[in-house]
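Written out below as structure tokens is the structure these notes cover.
A single protein chain has been removed from this complex, and every other one stays in its place.
Then we have subunit A:
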Amino acid sequence: MVGQLVQNTSPSSQPLLDVRALSLGFGASETNLLDGVRYSVDAGETLCIVGESGCGKSVSSLAILGLLPKGVARIREADIRFRGEVYDLSDPSALRRHRGADIAMIFQEPMTSLNPAFKVGEQIAEAVRAHNDVSKSEARARAAQMLARVGIPAPEARMNEYPHQLSGGMRQRVMIAMALANDPALLIADEPTTALDVTIQSQILDLIRDLQAETGMGTIMITHDLGVVAEIADKVAVMYAGVIVESGPAAAIFNDPQHPYTIGLMSSMPSLTGPRHRLATVPGTVPTIETMPKGCRFSSRCPFAQPVCTTPPPERSFGAGHTALCHFAPLDAMLEQSDG
């Protein structure tokens, strides 16, 4: 299966998933909930989308899979490529064929994400049969194989257990087994460790990383936990109020953040090695659709905001794919001023 997957991966010139523009809004409201969201992920690569809760991280990935609740938000702009081909969000049956086959997703709440009425083996086998013309016993064999692969002991016995008989960490392993049962090219993990104990968190992250190395799949990890990002990200996209404000290689984002919001996020992370000081916070709260400032969406909380910030910020580039949406980036000059 691994060999097959390597053949399937797109040529290195093309990203695996290339979201060029994704905008989403409610009803007649002029303000978009997601506004021109863009990011890309290559095969074998891990992209972390970070941001505060409510910033639209999960919404963007649910939208890509066509999993948003019906009749709530409408997609206003979508220019997406998957393996170099147009990925059409307006075609529900095409989305269904992608879901769980070449793009799989795991969720934040392992406690409630499995159906309490069915045995876990059956739930995994069902995912296999949804996309492959195989017999029930073949699908079950695959399910058992997957359970073993995600590190569940005695998989044959676990197959016949119900979700309530498993711990949270075990359930998340089952979710991962289910997601990876069809060897997806892309895994979207929406805060997969947030609901778990700290020791279990790192086990699950290690597992995802190992499986990724094994299969060469691309991974989008949605998280608000910068510790997780530091541990696994190749690339980072920082999201604020429905906009990707800064993105680039993980090292660049951590060592040389350019957007005031990213700088604020980074200084809110405690350090074991640096000098001890009070943890910084970003003052204020994320604006709602009604209170969204014009132009730069961060301007209402930005310590450097100027009158010009009420106009749409330009995208500034800092090499190696590192970009930030800010009138004043690079901020070096401003930071020196505020230090002095």
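Everything below uses one rule, namely that contacts are C-beta pairs under 8 Å (C-beta built on N, C-alpha and C of every residue); 3 or more make two chains touch, one makes a residue touch a chain; residues count from 1.
Here is the rule we go by: contacts and distances are computed from a predicted model.
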| item | value |
| --- | --- |
| Per UniProt record, name of the chain withheld from view ["Aspartate carbamoyltransferase", "ABC transporter permease", "Ligase-associated DNA damage response endonuclease PdeM" or "STAS domain-containing protein"] | "ABC transporter permease" |
| Touch with the omitted chain, as defined above, among A:52, A:109, A:183 or A:231 | A:109 |
| Per the touch definition above, residue among A:21, A:65, A:266 or A:289 touching the missing chain | A:65 |
| Among A:126, A:183 or A:256, the residue in touch with the chain that has been omitted | A:126 |
| Identified contact with the non-displayed chain, of A:63, A:152, A:175 or A:326 | A:175 |
| Contact partner of the left-out chain, one of A:20, A:96 or A:209 | A:96 |
| Where the missing chain touches subunit A, by residue | 65, 67, 69, 71, 96-101, 104-105, 107, 109, 112-118, 126-127, 130-131, 162, 164-165, 175, 178-179 |
